[in-house]
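Note that one protein chain is taken out, while the other chains of the complex remain in position.
Per-chain residue numbering starts at 1, and chain names A and B are given in the order in which the chains are listed.
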Amino acid sequence: MGEEVKKSRPAPDPNSAKFKLGKIAADAYTDAIAAKERGELVGWCASNFPVEIPETLGLYVCYPENQAAGIAARGGGVRLCNEAESEGYSNDICAYARISLAYLKVKDAPEQNMPQPDFVLCCNNICNCMIKWYENIAIERNIPMYLIDIPYNPDYEVSDAEVEYVREQFWDVIHSLEEYTGKKWSDEKFKEVMEYSGKASRMWIEATSQAKYIPSPFNGFDLLNHMAVMVTARGKKEAGEAMEQLLKEYKENHENGTSTFRGEEKYRIMFEGIACWPWLRVTSTGLKSRGINMVTTIYADAFGFIYDDFDGMCRAYANVPNSMNLEQSRDKRIKLCKDNHVEGLLVHTNRSCKLWSGFMPEMSRQIGEACGIPVVSFDGDQADARNFSEAQYDTRVQGLMELMEANKAGKEDK
Amino acid sequence: MAVKELFAQLHEIAENPRAQLDKYLAQGKKVVAVAPIYTPEEIIHSMGIVPMGVWGADLELNEAKKYFPAFISAIVQSILECGIRGDYKGVSALVVPSLCDNLMVLGQNWKYAVPDIPYVPMSYPQNRKPAYGKKFCKASYERVINDLTIATGCKYSHPALRESIKIYNEHNAVMREFAELASEAKISAVERHDVFKSAWFMLKEEHTAIVKQINEELKNGPKADETARVYVSGVLADAPQLLKVFDDNGVKIVFDDVAAESRQYRTDCPEDFQDPIDGMAQKWANMDNCSFLYDRDKKRVGMIVEQAKAHKAQGVIVLMTKFSDTEEFDFVPIKRACEKEGIQILNIEVDRQMVNYEQASTMIQAFKEMI
Partner (left out) sequence: MYTLGIDIGSTTSKAVILNENKEIVAQSIVVATVGTNGVSKAIENVMTESGLTMDDMACSTATGYGRQTYDGATYQVSELSCHAIGVHHVFPDARTVIDIGGQDAKVLSINDSGKMSNFIMNDKCAAGTGRFLDVMANILQLDISELEVEAAKAEDAVSISSTCTVFAESEVISQLANGIPIPELVKGICESVAIRVASQARRGGIREEVVMSGGVARNAGVRNAMEKELGVTIRYSELSQLMGALGAALYGLNKINA
């Protein structure tokens, strides 16, 4: 290739949501690295562990799921998966866990480094696999493990017995952490964190709900990136501010008739499942090139932790998407589809996630019927690039598009 | 009765759960299916219901594929397949515990795939030992009682539960004794398995009576003469062809950490609680040494090494149920511990659609040649 003239990108606007959110996500890592260097204890924390606890106690934590996604998105997933498999881990195990357990051993991944853990904070409200993964970290490093066990809720509502069980564990973990780290719980600080988390959550939900407009003021793939902040920093003041900015921008986009989705929005779909991080560009291009905008995902709802008091917080953490029964999961998605005028459902059958994918065929059938939209699934993986076929994806997406097209034509005929 | 006849009797039952189900139904009893790994069987039994274990079957998956993606454990997939096929017709409910991701999705799919058999969830706490864990456990048991009362019309009472706890504790003791005796006695892998498997399809008092006789026979019977002694771990060691590979190669299973076998009988329910449901919650709190039970210290790993040594096993064979990630995570620490102790370890992947045991056979034969 000859002299390629690089397009000079404009310097990012430091007041933009994208810049702010990117900085918060990056700071989470650099802050933890700096803390470790100062000799402070650093924990590894599950994504849906109540962030209010470490935040109120002033503990530094890193998020292995977030790290694994980052490593996978930057092409290091297979290398680390191979490393874990050489240790004897089956390649059927969740790829986030394999990457993380491999990282524990190799201690270096240029794609995304983070400090080694002094303790782990585990919560199984997203899957039971979390317990096994964190047990192995804890035993490998010989460090304390704090588990908040939130059993899968088979009912539509969270029972009082479960709320009580969760609440007691919260306090138990708080007291154990106070003892281990020497940091103190303060109700005042908790109230503050609760407000920050509440604000970030409200702003996030409102920002994502701007997809109700046609065309949507944003490309849904944006959410997959911005979500990192909701995972790692929702209890921080800056998170709420950045989300507020995001909402403002989306509203402006709508008013100005612009969008972060480039090109004409011909079709609107909901994407189901964790992103296929190693194939993010391929999965995104496959949609964009056909004028398909992914306007919503359950993530739009997943990280909205809105509550008024401690018990409310317990209830909220017992009611995250992966701990809900099929009926509630279905109804939440039907609402997202209807609110956002979704015309098709694209399901990622994610080999790494048994819980999320295990009843997806039945649930997506029910969603498809309730909303009168076509449902198409493809095989993939959140972090192991080997479990995806570009050709299969492309054919399936095209099939979905043709079904949506036929639906539109049918409606016009009437 | 001669020991061979007793084994034959249990073999018949182990191979024909449907006949057992029909027998109990003909007696006018209610039957409730219990899914892996643990369920409060004592409670179900105390309500006058026969609990029968369902661990799937070796069969081709057709209907279940409509509900599950390929990477869900074959045990869970085949339970659903059997349910859809009508193999459990006559059963009043299916109790499914919340102990792994495979089981959680089984419950959700069951509601739609087998609507005529109600799904009864049992939510166990993983923080089992603190008072709040026991309290939640009790609430979950009460929910099971409530659901079963609706499904069967059978009633619960404290005195009946006290009685059933005694029956189960006695059965546990008899099964533990059997496992120890089988370690030294002349008994095939298939026969050993039949004793464990038949327990899932019988009222425990009936099973206890037969196993007691077997134990007496084993005490006085011939001693094992196999040269290769192995300890087996895994969720299931169920396939007859696979067990035959052990027998054909003269490899003796001296003890096990199999979820469907010895893991069931390790912990008794305390009998001295005012409210026997509290006793049941205490039993849950006392349970350990299992991949499905949260354990920061992985006590199970040390237990496997100790039990293997205590029973003079020369090697550990893990029969890894493919896609049981709970077990797959534990394999690495088990492997390391065995290697550290100089115990040979072999991992054989199994599922419920194996038509060909060639590779397993080669591995077991080579393992014997090596140890």
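The rule we apply is simple: a residue touches a chain if its C-beta (ideal position, glycine included) is under 8 Å from a C-beta of that chain, and two chains touch if they have at least 3 such contacts.
A quick note: this is a predicted structure, and the numbers were derived from the prediction, not measured.
Student: Any idea which of A:A17, A:A385 or A:M404 touches the chain not displayed?
Tutor: A:A385
Student: Of the residues listed, A:V78, A:A161, A:L280 or A:A370, which one is in contact with the missing chain?
Tutor: The one listed residue touching the chain not shown is A:V78.
Student: Of the residues A:G88, A:G291 or A:G312, which one touches the chain left out of the display?
Tutor: Touches the omitted chain: A:G88.
Student: Spell out, residue by residue, where the missing chain touches subunit B.
Tutor: 322, 344, 349, 351, 358-359, 361-363, 365-366, 369-370
Student: Even though one chain is hidden, which residues of subunit A still touch it in the full complex?
Tutor: Residues 78, 82-83, 85-88, 90-91, 379, 385-392 of subunit A touch the chain absent from view.
Everything that follows uses one rule, which is that only the chains that are shown with their structure count from here on.
Student: What part of subunit B is in contact with subunit A in the complex they form?
Tutor: 66-69, 71-72, 98-102, 104-105, 107-109, 111-113, 119, 121, 123-127, 130, 132-133, 135-136, 139-140, 291, 294-298, 320, 322-323, 325-326, 328-333, 335, 347
Student: Sort out for me which residues of subunit A touch subunit B in the complex.
Tutor: 87-90, 92-94, 97, 124, 127-129, 131-133, 135-136, 138-139, 144-145, 147, 149, 151-154, 159, 161-162, 164-165, 168-169, 172, 325-326, 349, 351, 354-355, 357-362
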